[in-house]
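Okay, so here's the structure we're looking at.
One protein chain omitted, others in place.
Then we have chain A:
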């Protein structure tokens, strides 16, 4: 995978160019121009990475203490990333040693991370795309990970400006051939030979063995079998080579509609009930074909409706749940709240923060996803039912819901390895169209339909999980299958009651339901995942505070307990006096900020940040606001 043995990897590093740091404002820069100090800064290239174009004397704006200053350096574009090579490197090196696994530096933007590029022309901000007639004075890059970069090009040679700007636009916006994606050249150049043992490594689910292992782990092997009917993708390219179906299901059925209409196993619960998914049969007009589909489905349902199988509840996520469009719209609004260009913008939006958040609907979408997953969990755990998720291709909301359910029900999925395996199983092997949903190939005609979904998971564990959705056909919802089995869907009132009872009783008792974990979904409990969304915003930084403060105390204590344990072991094994203490590698928690480990300290002084915008009108409370606190007795004055 990316990121192994990377630092100092030898690509074609070009000769160093002069650069320097300046802490003066750009307006004052002319006087200083001649005092350029030469300093060597090296560009770290990954194996197989190539430098494409570059420009020097670029000024990167740094936000600090609510004023901006600039750092001079070189802006480069490779076939993997845009990088700014400022003179701060030496200072950063110290901090960066703490992140052994960091592939992407503070000033690196991978090409696929670029969301929007703006140019500033005469103080006006415009989106940049295609061929430019005029080149901007300033380049603003909004990243998909919510970083915002601002580069001033006013002091860069015109030739270099043209080269770098058009280079960046081309490499981040022009349609790309799949084979040109950087990972292929990287994979060729970097050796990758990892051993896989499902107990200690991520299960990739690309072999029959992996599926059997998962069946055994969840005790699903009594009623379900792994099949290799799709080996070599003979039947369907969308489905993985190996997957799991109910034992009595004939393998020929899979071929019948290229895998459509087949209940595919996701996971089995301790009580035997299972989570299944199914992609809908193609929509047909022809009565004859409809008849054929009907009898095919009847056959399928007969198989899974009789013992030993539990009663099946079908959950049609493409018609009774969120639409992908809704998710996309909400996320576009939501992310804008964090792409903040400057301090003024931060404080101007602060006063109406909650209503802005609400109007994005993002948190509500998160709530609905969690709620749906809890409903399904209730069916499986409390009612001992099988749940069949139904979706057009079973590769978008199916992935989302089924992985959420497993996170709630299966403690293994909450381990690091288990979580990675879950992503592999449900999203990668589940056929989620990452390439389209992220629009990695930059197909501009479809770009506006790009869809994204990211989920801060539970209140106690905010693991990131992201799926990326893109355009579907417009006629997505209605399908034959959905109507046919709707009679099996419980009435919604009954569902509501069951859900409420289950949810309340889990939250009021501390009984351990086999490792079940249900998130709170009430209004006040669904919060912005600050560690992800606020991590690049200097104004939102709490110096020496935030959750990281308690986490590092916890880590310190773990280290201490570990070293004590070692000492005890040593004592047991020999009469030797223990050696001197190993130096404590952890830094003082007070020195860390709430943005750790994402953004490194951006504010060096300990000055507080002060809100700059004022008070919003009180509206109906104006009368009260004018009243005296107390009657002032003027008698003795």
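Heads up, the rule we're going with is that contacts are C-beta pairs under 8 Å (C-beta built on N, C-alpha and C of every residue); 3 or more make two chains touch, one makes a residue touch a chain; residues count from 1.
Basically, contacts and distances are computed from a predicted model.
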Choices "Proteasome subunit beta", "SAM-dependent MTase RsmB/NOP-type domain-containing protein", "Myotubularin" or "Retinoic acid receptor responder 1" - which one is the UniProt name of the chain not shown: "Myotubularin"
Residue, one of A:188, A:344 or A:565, that touches the chain absent here: A:565
In chain A, positions touching the absent partner: 346-347, 350-355, 357-358, 363, 459-460, 504, 507-508, 510, 520, 522-525, 527-528, 530, 534, 539-547, 549-551, 553-554, 556-558, 560-561, 564-565, 567-568, 571-572, 575, 577-578, 581, 589-590, 594, 606-611, 614-616, 618, 621, 624-632, 634, 637
